[in-house]
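Take a look at subunit A:
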Amino acid sequence: MTMLHTVNKSPFERNTLASCLGHAKSGSAILLIEDGVFAAVKGTAHEDTVRGAVADHKVFVLGPDLLARGMRPEQVIEGISVVDYGGFVDLTEQHDKVQAWV
Partner candidate 1 sequence: MSEPWEEEGPGTIKKFMYVNRKAPYGTIYALESLEVVLIAAAFEQDVSMAFLDDGVYQLKKGQDTQGIGMKNFSPTYRALEGYDVEKLYVEAESLAERGLSEDDLLVPVEVMGREALAELMDEQDVILSF
Partner candidate 2 sequence: MPIEAGGKMYETDEEGYLADLNDWNPDLATAMAKADGADLDENHWEVINFLREYYEEYQIAPAVRVLTKAIGKKLGPDKGNSKYLYELFPYGPAKQACKYAGLPKPTGCV
């Protein structure tokens, strides 16, 4: 079974991302959306955690949510792929299940 995890909370405000990472199986996909996109940006206090996640999972971030919050794709940690809404749909199709961490 392949799993896509979505995380929509800021890592500074909730432990949603930490909890997701604690439960996500190695090799599963993680998509950061809404306020979850702040975790994808370089230079934050959560960068090491997220770099660790990138080594173990396929990590994606939703571009429109990133741009809305004034962040650019160039600021995203290496190894994280920026996807648009079409890419979001593709990801849900490519995986057997979606688990939303809210």
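Everything that follows uses one rule, which is that a residue touches a chain if its C-beta (ideal position, glycine included) is under 8 Å from a C-beta of that chain, and two chains touch if they have at least 3 such contacts; residues count from 1.
Inclusion criterion for the candidates: all candidates are chains of the complex that A comes from, given by their letters.
Here the structure is a predicted model, which is why all the values come from computation and not from measurement.
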Every option in 1 or 2 belongs to the complex, but the one touching subunit A is number 1
Per the touch rule above, subunit A residues touching candidate 1 in the complex are 8-10, 12-13, 34-35, 38, 41-45, 47, 63-65, 67-72, 84
